[in-house]
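See structure below.
Missing here: one protein chain of the complex. Every other protein chain is in place.
Up next is chain A:
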């Protein structure tokens, strides 16, 4: 067996191992999920005070809707306040601020541009509620989202709760793919939650105890992924983060490839570089599943998925070249007759059998993910696009983020 075959088998082994691990975790949490769906957020007796920060940089298009969705939250008005921070916008953001300035629940702040993390820290300075969260100005919350989050804080040890993020109003082909991808993300986050291994507290509507920022300090730049850095910092200090699957937040996602590419390069770059910064957690028993398994496999999977996709493309290209050679040799005619079916010519090697098993597991997980996020698993065009194309667009940003990490290039937000 050559070195290439060994890498390929190892990649498949890791992929399959991860899938099996996720499915076992799912079986463990299945009952909890049912409970969460039907009981969490009902009959709340104690409502802690909450502040939601909305950092804004040129968000005139979506800001009004974002604020409206927050004001519409099913939560006692005297316990919920909003802080809108203008991080030096140059568009009509200020006009929208004026619209909400007189609202009793809303406070507005303005500062010079300094990046999202500075806007958040600026707001944090003047907050004294029990809980504090953030909502990106391109996201909208479900009416009962906060009620589905707050009960988790009854457990004294829980320091942050993350929501389930969905795609807002998908229209373009890429947004439909992202919708399915986000469902998978919802599933993954819920599984990571029960492993106590969440490595990101997403910008849209993660809620923290205010104590977290007092103890661990405010947001850092975190390689342009401040939400990832915050989560890793919390994990390193063994601050517990959980996910509430049924607290739904909707976010505007990139419509075209270039926007998606830029966003994902930033996410992947952020994951790689923050992981590097927190490398002492790797394979360290002290940090539990996140150190032993989740972070390492996150890094390894970047390489294995690139390797598997490259292999698929290579074998596909060689097949095409082969048929081309055949065509050149004999031209049209007999070669275009369909050969009579003979099972003998089906590739029954070990590799295809393992690959088909891995694909079967992926589809099983996708069905479970759709059930968790959408209530039912329905075959949509998004699922079709996702299954057939997603694997081939991901390598673009993986390669770019790896390249940027190796050559230490700075990544920009937009």
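The criterion applied here is as follows: a contact is a pair of C-beta atoms (placed from the backbone, for glycine too) under 8 Å apart; a residue touches a chain by one contact, two chains touch by 3 or more; residues count from 1.
Here is the rule we use: contacts and distances are computed from a predicted model.
A.B. asks: Using the UniProt record as the reference, specify the protein name of the hidden chain from among "MaoC/PaaZ C-terminal domain-containing protein", "Thioredoxin domain-containing protein", "Energy-coupling factor ABC transporter ATP-binding protein" or "Cytochrome c oxidase subunit 2".
C.D. replies: Of "MaoC/PaaZ C-terminal domain-containing protein", "Thioredoxin domain-containing protein", "Energy-coupling factor ABC transporter ATP-binding protein" or "Cytochrome c oxidase subunit 2", the absent chain's UniProt record names it "Thioredoxin domain-containing protein".
A.B. asks: If the hidden chain were put back, which of A:115, A:288 or A:395 would touch it?
C.D. replies: Going through A:115, A:288 or A:395 one by one, A:288 is the residue touching the chain not shown.
A.B. asks: In the complete complex, the non-displayed chain touches which residues of chain A?
C.D. replies: Residues 5, 13, 16-17, 20-21, 24-25, 285, 288-289, 292-293, 322, 325-326, 328-331, 333-335, 344-345, 347-350, 353-354, 357 of chain A touch the chain that is not shown.
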